[in-house]
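With one protein chain held back, the other chains of the complex are shown just where they sit.
Per-chain residue numbering starts at 1, and chain names A and B are given in the order in which the chains are listed.
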């Protein structure tokens, strides 16, 4: 029994979503951080070697629904003098960087990944090999390789990523590159579609700096879609689309409370009237180390050809050009 | 690890089902109480405040099948001087009352919810907010609100419920009201169909009384279906259908053994030849606090336009007007 730990998060709250036309009220799950249940373990193998695993599934604690398997993490790794090597379903490199930079730690309705480059950036990925370095004087990094597992074609559906961190006292700098190929898959960039040979290339640079009373967060990224594809949200074509994205955020710790806010702006350089931006503000109050009350507000502004939505009850459908908003009030409990 | 408890029930037994025409023999799960696996926790927050959660999924321990997610319970709550507030998937109010009144505690093949008003009464529901009062001199109660989560229409698919309990020594009185709207949903009253704007209204009054050697159980309820709908079992129309239901039951504790029995009669006031009734008898023998052997017999009597079935192997199909019966012999183990 000591060889496995059962853990998770139950996060449920009231939500009120405006899709620009109508309002939907209800309960929703994972507003502050995704509701989940997981199993993890760490074994000391001696000689400085460890093996660890994590199996983690996302769940919906408003209605009890949830997929089978482990939708979030399913990896095993070896840790040693060489760093950490992991195989399975895990965060890709751009995701690792956003987690460190986002005031909301890439979690919940304020998750910067939901809004980065208009949404849809791949995050956790299957069939992935990762190397995470040890820390060398504040510098650390990671490399990732995602097997495409296509017959007779190692490059189709392949992903590669690299991340470099520098942490020194109050300063944290993150640089990440991620390239993902889509070839014959039916899910492209999180949308239904078919990528004939589409490359999704991302580069991101950001930093956080902690002052006495607050912490500043910022990143700047560029995303390029290159190649032929048919994507529900984007149409059919030989894409050569560049999106530039910038985030500015702040965290103000106030004892048991905290205020967090950020603004994300996406500038589509190749598709007209497809820019969008989002801003998020939250207030949290910790009842204990494990239990937190939260109130969060999210707003997205869309150009006529953009659909960047906010999270909430599934009935809330978003259409192009409409601005959305969501208000969330709930409780997050870690176990 | 102390912050979460893994628990559940494995209940499997032989079952022999007669659908009025043919007999089906096999194994079935959850005959005495539903096989399940769950994760729960309770955190003391200080100042008389607690937070608790429960995530519980139903499983079939005869064949290993089971849905994903948590089909039974998925809620988080705050407990304090104000009582208990819970959000998520949980029992509605009429279900809370039946659990207290039924000799079978609304569990297993004898579950009075299976037979109340001909079957199909909603029990656990998603997106539900509940308040459970503390006990005031024997009186307690609960209120429930089920969000319909329909865009621009807070009343569609909404449910509300109220329950009042009085417990004093050997006496337990339960009064419950439950109203559920069905609007555009594809599952109406547990049947496939579409409710254009159907209201399902239930009121239930019952009591149990414990004598030295036995306990008596009884309830009387009325269910009204009002409004337009298309329901597989009921046809298409503007419903105005009233069903009256009555239950009489007994529990006879005999040391490690117990005998339970009840009779439920449903009187459909508006549809001809649609009355039905059921009776259930069981003998249980506890091998320990956690492990119980059981033998249970269930019988349903249907009018020509009624299909009230008994639980068992899925191959046993029931048709209108046939009387069904089931015999179950198995083991129930709590962990």
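Throughout what follows, a contact is a pair of C-beta atoms (placed from the backbone, for glycine too) under 8 Å apart; a residue touches a chain by one contact, two chains touch by 3 or more.
Quantities reported herein were computed from a predicted structural model and do not represent experimental measurements.
Only one of A:68, A:135 or A:317 touches the absent chain when the whole complex is considered: A:68. One of B:27, B:45, B:252 or B:295 touches the chain omitted from the figure, and that residue is B:27.
Listed for chain B, the residues touching the missing chain in the whole complex are 1, 5-8, 10-14, 19, 21-27, 37, 59-68, 287-288, 290-291, 313-317, 330-331, 333-335. Take chain A: the residues that touch the chain left off the picture are 1, 3-4, 6, 39, 41, 43, 45-46, 49, 51, 53, 55, 68-76, 78, 87-89, 126-129, 147-152, 154.
Rule of thumb we're sticking to: only the chains that are shown with their structure count from here on.
Centroids of chain A and chain B (each the mean of its C-alpha atoms) stand 40 Å apart.
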